[in-house]
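Just one protein chain is left out here, and the rest sit where they should.
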Amino acid sequence: MPVAASALRLERPRSLKQALAMLAGDPGLLPIAGCTDVYVGLHFGTEPGRRFIDLWDLDELRGISVKGDVLRIGALTTYTEIIESTIVQKRAPMLVAASTEVGGAQIQNRGTLGGNVANASPAGDTLPVLAAANARIVLRSNTATRTLAFESYYTGYRKSLRKPDELIAAIEIPRIDGTQWWRKVGTRRAQAISKIMIAGVRGRDVRVAFGSVAPTVVLAKHASAVLSGGGTIADAQEALRQDIAPIDDVRSTGEYRAKVAANLLAEFWDKTS
Amino acid sequence: MKLTVNGKSRTVNAHPMKRLLDVLREDCGLTGTKEGCGEGECGACTVLIDGVAVDSCIVPAAHAEGRRVITIEGAAATKTGKALQNAFVVHGGAQCGICTPGMILAAAPLKTGASLDEIKTALAGNLCRCTGYPAIFRSVRSALKSKGGARARRR
Partner (left out) sequence: MARAVGANVRRKDGDAKVTGAAKYIDDLSFPGMLYGATVRSTIPRGSIAARHVSLPPGFIVADHRDIPGPNYVALIDPDQPCLAVDQIRHVAEPILLVAHADRHALIDVHKRVTIEERPAEPNYDPEKSDICFKKISIDKGEIDLGFRISDLVIDGEYRTAHQEQLYIETNGVIAVPGDGEMTVYGSLQCPYYVHKALVVLLNLPADRVRVVQTETGGGFGGKEEYPSMLACHAAILARKAKRPVKMIYDRVEDLLATTKRHPSIVRHRTGVSRDGRLVAMDVDVIMDGGAYATLSAVVLSRGVIHAAGPYRCDHVRIRGRAMMTHTPPNGAFRGFGAPQTQFAIECHMDRIAGELGIDPVRLREINALRPGDTTATGQKLGKDASALPVLRDAVKRSRFNQKRKQLKGTNRGIGLSLFFHGSGFTGGGEVKLASKASLELTARGAKILVASTEIGQGTRTMHAQIVADALGVPFDAIDVHDADTAFVPDSGPTVASRTCMIVGKLLERCARDMKQRLGRMTPAQYFKKHGSFTITSQYEPPPGLQWSDETYAGDAYGSYAWGCNVVELEVDPVTFEVTPINVTAVAEIGKAIHPMMAIGQIEGGTAQGIGYALTEEVVMKDGRMANAQLTNYIIPTPMDAAPMDIGIMERPYPHGPFGAKGVGEMPIDGPAPAVVNALRHCGFDIRSIPATPERIMKAPFDSPARSRVLAQDRPRR
């Protein structure tokens, strides 16, 4: 690859505690797990980092469990583990659906939910799901644990509230009230960066989120409010225009994304009624 | 670092961030695993780590340490692997052959009697430009046909 391995440095902590201590001492270390994004970045020269801390063996960051009403997914849970988990299949089938459309088997076997959140791409496949599910991100540092609402986790393009000495420990998904919906529109049916994605929950309230239509994942607050308030789908599609800012890129056009976003919203509404 | 490749224990002097693909091809001299893109997109570099298919061009050597890696050179050691190899020859799954090692290893975890959908899902991360895929599906189906083995678990 275009970066010589010899130019890179990898710290390999033996425990989460050691990892957090390392990060506290050197917040410039970049955490890596499944590496499905990092190595691509190194290959294309878009990843400027050269010092890394390896989380892959930290089993404390794995595991899927339910406590009361909350589904807790360890940050190092792979897409394959999500797909095969009967717990997630039952409680968050839209997360399973999103996971099956990430890359192909090889990527699913290595990519992690925590990595998808940390990579902070506007096209992250699970992010609209987490937004629609009103998920929470559990962050840990050497000194503290804090839990943040996913809805406000990102502050800008590839920027989040995570501090450099913090690790994503887990993603919590509260009980989802309503019918779940997911659809990804990619350039093809596998190994595709999305052109646009929708995740939705239709219950007493409606939460709809989109991916690839703004610098970050978007919880479509205006459109959701219209639908929660009993408005028409046409009014919701109109309101959606305030929520998203789709652009042209090498995969698609802003015009297509805008039009299809409106179509996807209508389809969600139609199929969950 | 120590790892097991195709059933043999190996000690290699490789940087932990070196791509597993390069460790296999250079340090182990096993050139059967191919680089088609370097970006985890084509699957030509697929190997098994502890039975699980991964793109070795985006796996650091560190993550193979202490693990069992199977490359195409070791595929014949299992019945499924051997059956896949022969089927790819006989049923046209291999034309130019460059995607074939990755394709065979991606198919290797499939169970006897796997459906076409299951095969497509297992191979979704492997690109082929020669066959258009039907002959690959025929090859895998033929290899996984059984005369009374365990049926594939359906999801």
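General remarks:
Lettered A and B in written order, each chain numbered from 1.
Keep in mind that, in the parts below, a residue touches a chain if its C-beta (ideal position, glycine included) is under 8 Å from a C-beta of that chain, and two chains touch if they have at least 3 such contacts.
Remember, it's a predicted structure, so these values are computed and weren't measured experimentally.
Contact with the chain that does not appear here is found for just one residue of A:65, A:145 or A:187, A:187.
When the full complex is taken into account, the listed residue touching the unshown chain is B:104, out of B:5, B:69 or B:104.
Interface residues of subunit B facing the missing partner chain: 25, 30-39, 41-42, 44, 71-73, 75-76, 84-86, 88-92, 94-101, 104, 119-121, 123-137. As for the chain not pictured, it touches subunit A at residues 2-4, 6, 44, 104, 185, 187-193, 250-253, 255-256, 259-260, 263-264, 266-267, 270.
Going forward, only the chains that are shown with their structure count from here on.
Separating the CA-averaged centres of subunit A and subunit B is a span of 28 Å. Interface residues of subunit B facing subunit A in the complex, by the touch rule stated above, are 14-19, 22, 38-41, 43, 46, 52-55, 57-60, 62-63, 106, 121-127, 155.
The touching residues of subunit A, counted against subunit B in their complex, run 1, 5-6, 8-10, 12, 32, 35-36, 39-40, 43-44, 52, 54, 56, 80, 83-84, 100, 103-107, 109-110, 189-191.
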